[in-house]
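Every protein chain but one is kept in place in this view of the complex.
Letters A, B and C mark the chains in the order given here, with residues in each chain numbered from 1 onward.
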Amino acid sequence: MNMTVEMMNSMPMMMPGMDMKVMQDCIEACAAAEQACTMCADSDLDEGMRRCASMCTMTADVASTMMRMMMRPMGYDSQSMMAMLEACMTLCRACAAECMMHAELSTTCRLCATVCTNCAEECALMLASMKLAMD
Amino acid sequence: MNMTVEMMNSMPMMMPGMDMKVMQDCIEACAAAEQACTMCADSDLDEGMRRCASMCTMTADVASTMMRMMMRPMGYDSQSMMAMLEACMTLCRACAAECMMHAELSTTCRLCATVCTNCAEECALMLASMKLAMD
Amino acid sequence: MNMTVEMMNSMPMMMPGMDMKVMQDCIEACAAAEQACTMCADSDLDEGMRRCASMCTMTADVASTMMRMMMRPMGYDSQSMMAMLEACMTLCRACAAECMMHAELSTTCRLCATVCTNCAEECALMLASMKLAMD
Partner (left out) sequence: MNMTVEMMNSMPMMMPGMDMKVMQDCIEACAAAEQACTMCADSDLDEGMRRCASMCTMTADVASTMMRMMMRPMGYDSQSMMAMLEACMTLCRACAAECMMHAELSTTCRLCATVCTNCAEECALMLASMKLAMD
């Protein structure tokens, strides 16, 4: 992610009060969630994992969209960003809970649950940081 | 959209209490928002429209992700769906407001503002319908 | 799609020699393929359809990306567009062949196969039209 950080630092900054370290951690967590969920959805083994596959495919899309929003400071709108963080956090938690149900059957699900839990936590931290800056 | 409706009717339904007509209208509105915002971002003419281009690119991603979520009943989670509808509605409103600022300069922006406003309204209707069903 | 056509006509055109009617049909076919494949992947019923679900998820992404490329005339590069049309056509054909294998078991797969076949045909027509214009 060093290139990402270097590029972000070279961009004109349009996000007043944003803690850049918190945002970079959130970007990394979203990128990891997109990748983990894409692989998890593809490797779900039997009929009992169909809900897991569907949730993971959604989470991959939402995490990717979340990541891209943070990389677009020019169109930054704090209300939209906070609502999207809330959505990403909610879905990552639900997806992690589903993956945990077959963590013993599948290494992929176990790893994916960890990555989704981390992404939910990073979104929560960024939400808290944004609310703090607005006070 | 006749094929989409026919396919949706052929799928096993996992969304208890969902008003399918409201959801189909929301799917159509999101598809239109993705397309309008993609074109609007590409045609923004001068430096004064850079924020418009950035917001439209984000809205295209969010509307597309929202549309796909509604087409994945197997992984349906009502809390995640409602949070995502809230995010899509918030961003579509902000994007429409930005597009309206140069509606007189650009036909593309004027049309895009209408499509984003409609998408925000359909998301609001679906949110209201889901809340009603949960009572 | 009337709004899409109206917007496209309002944009500055940067695609010399492009047959706009052919491109609009291709845009519609890609949008339909994204939607059909997203629903098909979610509704695949048993272990025998895992390959179908994975191919449909890829086809949804590729068709969506193809559609967006055609809506971005400002960055138009004919070699990139033709290579992407080739990729979209190849994947849509492979996906349609996979869906056809269980067309009798699943209405969703049967409909999805038709939509993917149509998308492959529209990509082929657009490729032919672009090659003709370059001679």
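As a working rule, contacts are C-beta pairs under 8 Å (C-beta built on N, C-alpha and C of every residue); 3 or more make two chains touch, one makes a residue touch a chain.
What you see is a predicted model; the values in this text were computed from it and never measured.
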{"item": "Residue among B:Ala53, B:Met71, B:Ala87 or B:Cys119 touching the omitted chain", "value": "B:Ala53"}
{"item": "Per the touch definition above, residue among A:Met20, A:Met71 or A:Ala128 touching the missing chain", "value": "A:Met71"}
{"item": "Option from C:Cys30, C:Val62 or C:Val115 whose C-beta touches the chain left out", "value": "C:Val62"}
{"item": "Residues belonging to chain A that touch the chain removed from view", "value": "3-4, 6-8, 10-12, 27, 31-32, 35-36, 38-40, 42-43, 60, 64, 67-68, 71-75, 107-108, 111-112, 115"}
{"item": "Chain B residues that touch the omitted chain in the full complex", "value": "41-42, 45-47, 53-54, 57"}
{"item": "Footprint left on chain C by the chain that the document does not show", "value": "50-58, 61-62, 64-65, 68-69, 72-77, 79-80, 83-84, 86-87, 90-91, 94, 98"}
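In this text, only the chains that are shown with their structure count from here on.
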{"item": "Central chain (distance from its CA mean to the mean of all protein CA atoms)", "value": "B"}
{"item": "Shared-contact residues (touching 2 or more other chains) in chain A", "value": "53-54, 57"}
